[in-house]
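Incomplete set of chains, arranged as in the complex.
Think of it as A, B and C in the order they're written, each chain with its own count starting at 1.
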Amino acid sequence: MTVRVGILGATGYTALELLKILVRHPEVEITALTTRQEDRPHISAIHPQFHKVLDLRLENWGPQEVAQHCNCVFGCLPHAASASVIPEFLEAGLKVVDLSADYRLNDPAVYTQWYGGDHPDAERMKTTVYGLPELFRKGIAEAQLVANPGCYPTGVTLALAPLLKNGFIRADGIIADCKSGASGAGRTPKMATLYPECNESFTAYGVGTHRHMPEIEQNLTVYAGKPASVIFTPHLVPMDRGILSTCYALPDNDASEKELLSLLEETYANEPFVRVRSDLPATKHVSGTNFCDITVRRVKDRVLTISAIDNLVKGASGAAVQNFNLMYGFAETTALL
Amino acid sequence: MTVRVGILGATGYTALELLKILVRHPEVEITALTTRQEDRPHISAIHPQFHKVLDLRLENWGPQEVAQHCNCVFGCLPHAASASVIPEFLEAGLKVVDLSADYRLNDPAVYTQWYGGDHPDAERMKTTVYGLPELFRKGIAEAQLVANPGCYPTGVTLALAPLLKNGFIRADGIIADCKSGASGAGRTPKMATLYPECNESFTAYGVGTHRHMPEIEQNLTVYAGKPASVIFTPHLVPMDRGILSTCYALPDNDASEKELLSLLEETYANEPFVRVRSDLPATKHVSGTNFCDITVRRVKDRVLTISAIDNLVKGASGAAVQNFNLMYGFAETTALL
Amino acid sequence: MTVRVGILGATGYTALELLKILVRHPEVEITALTTRQEDRPHISAIHPQFHKVLDLRLENWGPQEVAQHCNCVFGCLPHAASASVIPEFLEAGLKVVDLSADYRLNDPAVYTQWYGGDHPDAERMKTTVYGLPELFRKGIAEAQLVANPGCYPTGVTLALAPLLKNGFIRADGIIADCKSGASGAGRTPKMATLYPECNESFTAYGVGTHRHMPEIEQNLTVYAGKPASVIFTPHLVPMDRGILSTCYALPDNDASEKELLSLLEETYANEPFVRVRSDLPATKHVSGTNFCDITVRRVKDRVLTISAIDNLVKGASGAAVQNFNLMYGFAETTALL
């Protein structure tokens, strides 16, 4: 079975990474790429990596034209824009993996607080499945629409969820100090992400105000069974890709470092894309892969977790294909190893 | 007055940076550079930056030969090696700024616990002044020997000390999540600091075991007036120089963010090298300078400080010259602006 | 059919890249990895990328032990060491792709001049096929031993060979100004490739003395049908991977830029891994791929070619698998797209 697949908003870095994975997928035919540009640029003019690999033009198509060409779409549109068009795809019977933030939160009031404005599709967001297969595999497999997780929430949630679920750490007082490569800032020209501004510099940004904070808290609250409180501090690293998340939590039992590590190992023993390590993860070891590497440490009165992902793969496009595989009943690792 | 100055162990990055500063210092004549190499290499063969700038050879000299040429030495030797030779310089009447870790701690037992072995000069270490001018200016000015602070402790201490001293934050439960450029790892060839290992990677190291942890705690204990407890997590950033320290502390009063910032601004109003900012510091803004940029934030139930230094300047060689200026009564900013 | 494959010298960057490709190869079982280390390290201790991916230890095996486990070996040994052991593998009936320089040249005197010492297997080197499929596909398919090309010679030869063969440029007076990422310098700790030495620096090296110069000249001489003379200047770029080669040649006819481009396009129209472009190649566009991107320009009295490869893929391990595919009759692109 071949699925005809489209990408909405194909000019950015997540779309680029998605295409790299999809061209290797044996069950996929890429049939539509969209953009707001009017001049129908060839994909190799936007992403020269696809010269001689993919012979397709980007089209300024609306939902109806896309729906004529596709069974499934990956949404790489900005927030709000995404939820404005996705309902039309769903009504047309397509499956959708949405990489925007629009369907991740399930409380419209929280959405409005952090993203501003009313949610364009508020009823649906309340029940949309959150596409972290390690936590919600069954729901994803049955869904027509999956909300692909944010990059930071992926690394933080995978590290902390088992510890919360099993009562090893407390749900309050969590600190997530996270560091991301510059591709996370997108491909729109801005002074802050010019090479001579980012290179040879390290800085925090969005301290206390980043929109991934409520997303992390929502995830951890599910696992804790009570409200989780997280201070989330993102930083910008002078490298293309990769996120390292260093999390600090208060222990809720007297488990040793060895017991903490065992819990993680047991939790993820059969997960194809989570690797629990006793040594320290590095973003380079997961670069270009769909893996999340995790370790845990006991330091003084705190439990530390350190996790590494590639923000463009496990933090975006790899996870999207993992979700796609589940939604269509393909082997979950197809095109991802 | 011209001070004849020597550098012990002149082949590494701190010595390189020290020389860059000292060649601009109007009161300094550089008269001795030492190494264990036997072949008397010209400084421009070790650091090509000094071609046509400094015409001096590195000598495999012992303390007596150095003492004949110098009034003052900067020690860039490894720990333990440093404290084994420094007593001889002091007895010969020289002033010494020691950039090694040997005289920073003042408890020999703590030294042994973290560095291993007995301290070679234990009595002296108990009373050696810690060369952070913003905190110990008077003692430095009167000292014959100054222990130059570690890079990480400098950034963390300058951010937290005023908050502790004035009862704004608690001394326990402090987290210092710090990120350093690769020059901090030194110039000795190791696989871990090869370009293709560090580049495009981000990782933690020395989690819970780094030797700067007790140094930070010693500093903060002085300011808190009670034992401070710090979890210190260093990370390696793919850049040459710079340290950003993100610290999380529990508030000990109900001061607002504005009041926290005002306290820092007042504390450092007359300090030439500490800049309190309302926006977020970046290592690039202090690169190549002796500045420490600091801000403070109130996020949920925590006080956050973010500080940036150049690890080779304010975190090592710039601070060393600042101490030198104080020890000789020169204007503190000489050669540093 | 599954080929049991071994890698000789599996600790470096070419072996790492080879393994990344081979784990995706549907016809390959990796059965042996060798090292001189005695402690049988697990592959994930050497290359943490293979944690949970490849469960194999590196063995200090000699040819006989390797031959018992494998049908084919990839040699990632240093020059001279490689040609000292490869004859034993060939006698044992194995196929060999040698990534060292030992069998690339076919004149033992030239080898001695550039590499020093007598060649350990001089007779065989004279007739070993040079593993550039675009030029020697038929010979590779029939060979038991293939000499995998050097990284720089690959990019330069693919750009210039068609122009020489068709009489568009002269064989003398060629200049190849080439720029490579730091992974080309290998994984052995050296001061010159420490992060703080390479980063934020650009330099030439091996000017007039690099061993790829005679290899390039040998290749171009075959195509010109007369002795080619090349000045080859390699440079080190602060990036992990990629080679850009800017070549300057004297035209030997009055072809326009358009005609030059057409010649290249026609030559490579059916080549799966050579992409002729009208715009300028960038190493990023071929990073992680087996592609060679080429363009050509006419500037004043010169023909310029600019070609880009990933030095670790098309310049080493990808080419090795391409050769392997040909030697075993697999589709040439298997595991490489």
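To be clear about the criterion, a contact is a pair of C-beta atoms (placed from the backbone, for glycine too) under 8 Å apart; a residue touches a chain by one contact, two chains touch by 3 or more.
Just so you know, these numbers come straight off a predicted model, no measurement behind them.
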(request) If you could, jot down how many copies the complete complex is built from here, 3 of which are displayed. (result) 4
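Note that only the chains that are shown with their structure count from here on.
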(message) Need the central chain here, defined by C-alpha centroid distance to the all-chain C-alpha centroid.
(response) A
(request) Examine where the copies chain B and chain C touch and state whether the two sides share over half of their residue numbers (same) or under half (different). (result) same
(request) Determine, using the mean of C-alpha atoms as each chain's centre, which chain is farthest from chain A. (result) B
(message) Quick check: how many Å separate the C-alpha centres of chain A and chain C?
(response) 36
(request) List the centre-to-centre spacing of chain A and chain B in whole Å, with centres computed as mean CA coordinates. (result) 39
(message) Counting only Cα atoms for the centres, state how far chain B is from chain C in Å.
(response) 46
(request) Would you please write down the residue numbers of chain C that are in contact with two or more other chains? (result) 200
(request) Can you check the complex and tell me which residues of chain B touch chain A? (result) 173, 175, 177, 179, 181, 197, 199-205, 207-208, 229, 231, 233, 235, 237-242, 244, 246, 248, 280-285, 287, 297, 299-302, 304, 306, 308
(message) Under the stated contact criterion, what part of chain C meets chain A in this complex?
(response) 23-24, 48-49, 51-53, 200, 275, 277, 279, 282, 285-286, 288-289, 291, 293, 337
(request) Using the touch rule from the top, collect the residues of chain B that touch chain C in their complex. (result) 13, 181-183, 185, 187, 189-191, 193-200, 238-240
